[in-house]
Each structure stands twice: as C-alpha cells, then as structure tokens.
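Here the structure is laid out as structure tokens; the discussion comes afterwards.
A protein chain is absent from this complex, but the other protein chains hold their places.
Moving on, here comes subunit A:
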Amino acid sequence: MNALQQEIAQLIIDTLNLEDVTVEDIPPTLPLFGEGLGLDSVDALELALALQKRYDIRIASDSKDARQHFTTVANLAAFVQAQRNA
C-alpha cells in the first residue's frame, strides 16, 4: 500500500466515521461498495465531497468513469494522482 492509498483509506474511515475499521482492513483492491467494505450511494457522495475538498479536485458526475474510480482504494488513488498531475 503506498502513501496515497493509505491516506485515502484513512480519509474513508474518518469521513464515514467507521469506528471498528483500520487502514489495514481496507486493502487497495477491496471493493468499497456492496460486499467488501459495504458502502452505499450516500456514503459515495459523502466520500466524493471529502475527496474533492481534501485534494482540491473536481469529480464530474456525468463521467462514465466516476463509478469506476470509486470501486477500490487503488482506483481512487490512481484517479486522485491523475487529477493532481493534470
């Protein structure tokens, strides 16, 4: 797990107030939604808001990839990295 992935896993825990979860419980390839971490669509909005604020990026809602970015911590980290480099 790289630093950014770790940071994002921590952000997920803090934003959603997941009390019994640690960064180690969210490996980069664990599905965040449904089975896996078990997040839902409202969690996704909350998370998107936190990510946009933290990294000063914009997540276009109409982009077909938006869903894809949110599937795992690894995908989120790659997305945030790409946005920062852009």
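Basically, a residue touches a chain if its C-beta (ideal position, glycine included) is under 8 Å from a C-beta of that chain, and two chains touch if they have at least 3 such contacts; residues count from 1.
Everything that follows uses one rule, which is that contacts and distances are computed from a predicted model.
Not shown: a single chain whose UniProt protein name, out of "Peptide/nickel transport system ATP-binding protein", "NADH-quinone oxidoreductase subunit H", "Glycosyl transferase" or "Monosaccharide ABC transporter membrane protein (CUT2 family)", is "Glycosyl transferase". For subunit A, the list of residues touching the undisplayed chain reads 16-18, 42-46, 48-49, 52-53, 58-62, 66.
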